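Of the protein chains in this complex, all but one are displayed in their positions.
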Amino acid sequence: MLNWLTIDWILLVIVVWLLIGVAGIVALRRFRFVARVLFPIGGFVCLSLAGLALQALGNTPETAILPIGLPQLPFHLRLDNLSAFFLLLIGGVGAGVSLFAAGYFRKGAGTPPGLLCLEYHIFLASMVLVVLADDAYAFMVAWETMALSSFFLVTANHKVPEVQKAGFLYLLIAHIGAIAILLCFGVLQANTGDYTFDNMRAMTLTPFWASTAFLLALFGFGAKAGMLPLHIWLPEAHPAAPSPVSALMSAVMLKTAIYGLLRISFDLLHTHVWWWGGLLLALGLLTALFGVVFAAVQTDMKRLLAYSSIENIGLLLAGMGLTLIFHAYQMPALAALSLTAVLYHTASHAFFKSLLFLGTGSVLHATSERNLGRLGGLMHFMPWVAWLVLIGVFASSGLPPFSGFVSEWLLLQSFLFTPGLPDSFLNMLIPIVAAMIALIAALAGYAMVKFFGVIFLGQPREEKLKEAHDAGIWEKIGMIWLAAWCIALGLFPNFLIGLIDSVTVSLVGAGLAQQAQSSGWLFLVPSSIERASFAPLLFLLGIALGCLLAYVLLRRLYHGGLRRAAPWDCGHPWQTARMQDTAEGFGQPIRQMFEPFMRLTRKIPTPFDKEPVYKVTIEDHFWFWLYLPIAKVIEFVAGQVGRLQQGRISIYLLYSFITLLFMLFLVQK
Amino acid sequence: MSISGFLSQLLAIIVALVLAPLLMGWVNQWRAWLQNRTAPGLLQPYRMLNKLFHKESIVAETASPIFRLAPYIVFGCMVLACAIIPTLSTDLPMSPAADAIALVGLFAVARVFISLAAMDIGTAFGSLGARREMLIGFLAEPALLAILFNASLISNSTALTSIVEYLAHKEFAIYPSLAFAGIAFTMVSFAENARVPVDNPATHLELTMIHEALILEYSGRHLALIEWAVALKLFAYSCIGLALFFPWGIAEAEAPVVLIFALPALVLKLAVGGFLLALIETLSAKMRIFRVPEFLATAFLLAVIGMLVHFLLGA
Partner (left out) sequence: MNALIPQLINLFAAVILILAFAMLSQRRILNLIHLYTWQGLAVVGSTTVVAYVTDQHHLYYSAALTMALKVILIPWMLHRLINRLNVRWDIETLVNIPTLMIVGIALVVFAFNVALPISRFSETVAHGTLGIALACVLLSFLMMITRAKAVPQVIGFLAMENALFLAATSATYGMPMVVELGIALDVLVGILIMGVFMFQIREQFDSLDISHLEKLKED
């Protein structure tokens, strides 16, 4: 019993989750039991998973074989550094989300709580399996389970037509992606018929086949991650799902796609061609820019966050592209730096995005309103949620000294280190890319200020908001846990870099940790302290000292008091809360500047309208340029095929007869 | 941390705190002279700060704690900025805490806080100002970053002290990419400090104001802190400009004696810079708000071209 390997303990975690799920089914409608007992237990199990993963990081890979599934085709599992890192994220984020969910799910329409509990824990378990899988079969089974369980979670509120539509779109794109991944594994096993990852690792593919496999993987995992032309499901599915589910999907599920791409391009493939990196860089940047521009013009708070997830995925892909370029040119130190940036951002995005989604969940509960135009002033009624979300907003805007800044800083550093690349064209493009990343980060700040300012600041735009209540104790605990990590990862970057180190060593053959800590634990130093350094704790201390200085000065000089009065109304006393800047208004400059990016339809009232309505809808060009034409073609083909179906038995018999004749003809040949 | 390092750090902060309002007064004085007005005294900003500190602070009923917190944070950010920018000496113990990228992040923190505080009251002006400030910020921030990248590509470092040491004390050389960066920097600093072609620090006209709309609700000691922070920001930007493009006269860690000459040199450079600022402000007309993104995009792209030129000429 005691000499269990870590991987066995992790399997136990999965079993416990499944048991919790079964318990949920048994107590199908006993909402209090499910919410207050089962979800917290699940959360603590998540914590233990994180602990196990922490233990596994840096150790030698462990393997296990599960004799389930088809005969002769058992599940191969493997726990190495890369999977341990992602398990750490699943555990860490999952703990916060599960604790929040304990306070979140209420009685109401839609799926009964017990069933949700089952789906939720299967979802968690399947993500763990995806990360552990060591053969294509186990991977695909886990991957599909993940897609299906999340589909059911998205459609928890399945009576609403939009939710149905969103769920369908999600399922469709998830499956198109899955086909590509399956094909990719087919290429990777190089006709040996052995689908274990061990075998794939041993194969050396020609550049052509390696590129094919890479492109297939990019397509497949890109569909899951929300890469540019395949992002279309993301802004639909995330708002439709219950908030803890959106949090898990955005924070962890999207990251399994990043995991898959890392696994295939750095672990399973050995040939590396630089243009893979270039392609990934370009796609990543486009995705990020697109995501952030759309985030800035959204009026639905969860859609805004969904687009912001697209942006962050874009940044991750761009960083990975840079890593691939460095790796292809055999520059391990730089590859380690940019890969560290990618993994750091993966972690920090997981924490802050789940925090933000949970925050919207609390707001949704308190106000049953998702539209930014009807919110406002919640800081006064929900101070806990507001301050916690503010932490997430800072992290997400990439402001120092929060977690988002560290990854952005590392990423920019790795771009600035580039001038050693052998290709002059790339050398020239890289600074442009760095500038683009700076632009994207600044735009993210814009979107996030809008998000926080419109929801929590100002005056409540509707009367009913004044009755909004703050989050319950479970919700608070979950959010505090996540917010604490947003701060901790921002203040103590060397801690996580130390953990990432073993991953980068195993993937690109070099690590950053030793270098990063060379000037003491306070400083984050990518190469030498003269070159660049960042000490978040000192940074915070500096600002704090400045504030303190101001405070002390005021105490010395200050004689006046403080008086509350009505805000300045410009001599126009009939101002209402509806006269504040709206979400549309706040996003208007961005909309105007980036108009070619989006498809705008505007309804402007005329002076003679009885009930004037101003309405702007912003839609995605891709939907009209790419998806609708494809849908039309498919519909047409299906219509043609449908003609075969006449409904008369003799015609069906004729088909069988012709098939038989054709087969006989083939056999005779 | 050596004693001399500690002293030069302390000196840098004190000089910044003291000189910043003076620089503001100097610019205002020249502006008035150039525009044929009677100029306020050089010490006017100090008098104003003193007056505001003694006044009662009026806070709107709808304000949340963010509103009262923001002036302190903004002030703290600007003090830290002045502490890490090499103004007199490159021997700054605080400097490794934040490099050029973190400096831009620091300005962003201040901007986000002041914008949030403006939105907090819930009047049309505040949110209008916040929107415009963020609009300027989202273009100015990457532009500033790209400008600093130009310098860090030359000196192979993003640490501000290393950049200045490289530019000031290595063999003299002409860097064409810095010409691009210099023009871009001038444009960005006008936008960031709410000066004339972009914003008018003296206006309270509803349709045109940006910075003043943000701080419309502040009064008393809060306003004083913000005004001081604005002066510090102008000072910080001037010092970045001087450090990147005219870095001579800044003392090195090995030669603390030069510090004696560094202060007069700094004052002289700032005096010339302040005069030029007032001159440009007087000569140019304020542009429409919709032209501002174009103006800043130009600055951003110029900085990017600077980096390209750096690679082409292989400097």
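For clarity, chains are labelled A and B in written order, and residue numbers in each chain start from 1.
Just so it is clear, a residue touches a chain if its C-beta (ideal position, glycine included) is under 8 Å from a C-beta of that chain, and two chains touch if they have at least 3 such contacts.
In this text the structure is predicted, and so the values were computed from the model without any measurement.
Enquirer: Looking at B:180, B:218 or B:235, which makes contact with the chain not pictured?
Expert: Checking each option in B:180, B:218 or B:235, the one touching the absent chain turns out to be B:180.
Enquirer: Among A:425, A:574 or A:608, single out the residue that touches the unshown chain.
Expert: Answer from the full complex: A:425 touches the omitted chain.
Enquirer: I need the residue numbers on chain A that touch the omitted chain, in ascending order.
Expert: Output for chain A: 424-425, 428-429, 432, 593.
Enquirer: List the residues of chain B that touch the chain left out of this view.
Expert: Touch with the absent chain occurs at residues 171-177, 179-180, 183, 293-294, 297-298, 301-302, 304-305, 308-309, 311-315.
Note that only the chains that are shown with their structure count from here on.
Enquirer: Go ahead and note the Å separation of the Cα centroids belonging to chain A and chain B.
Expert: 36
Enquirer: Could you pull out which chain B residues touch chain A in their complex?
Expert: 50, 53-62, 64, 66, 71-73, 75-80, 83-84, 94, 96-99, 101-102, 104-106, 108-109, 112, 115-116, 119-128, 130-132, 134-135, 137-139, 141-142, 145-146, 149, 152-153, 156-159, 162, 206, 216-217, 220-221, 225, 290, 293, 300, 303-304, 307-308, 310-312
Enquirer: Within their complex, state which residues of chain A touch chain B.
Expert: Of all residues in chain A, those touching chain B are 376-377, 379-380, 386, 394, 397-400, 405, 408-409, 412-413, 416, 419, 424, 427-428, 431-432, 434-435, 438-439, 441-443, 445-446, 449-450, 452-454, 457-459, 519, 523, 529-535, 538-539, 542-551, 554, 557-570, 575, 577, 579-581, 585-586, 588-590, 592-593.
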